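Below is one structure, written out as structure tokens, with a few remarks after it.
Left out: one protein chain. Kept in place: all the others.
Moving on to subunit A:
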Amino acid sequence: MGKYIGLKPLPPDFYDKYPPVAEVVVERCIGCERCVKICFFDSIKMIDKVAFINKDNCTGCGLCFESCPVDAIVWVKDETWQNGPYIQRYGGGSVEFGD
């Protein structure tokens, strides 16, 4: 218990500087195609029995990490990104949160 399977509980270190996208470690991939089935953004294709992630389509949702039985998916930086991250500033706590 307390051990996470798949996606690590915290985002990668660079998540506030570059948008994280997923990448397949080719040596580890067993070609089970589970990540292809779970991706909702048409980002993953099988090429020569190995999953390949199209970084332009990847929105970094993290679902493929959850489906991979051999932990073959890792985070990489999308360095082609031009804009900084979008952070919403709540304006001195004027918005009340919570249930």
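Just so it is clear, a residue touches a chain if its C-beta (ideal position, glycine included) is under 8 Å from a C-beta of that chain, and two chains touch if they have at least 3 such contacts; residues count from 1.
By definition in this document, contacts and distances are computed from a predicted model.
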item: From "Protein PafB", "Na+/galactose cotransporter", "Xylose transport system permease protein XylH" or "dihydrouracil dehydrogenase (NAD(+))", the hidden chain's UniProt protein name; value: "dihydrouracil dehydrogenase (NAD(+))"
item: Subunit A residues touching the omitted chain (full complex); value: 2, 4-7, 9-11, 15, 19-21, 34, 37-38, 40-42, 59-63, 65-69, 86, 88, 95-99
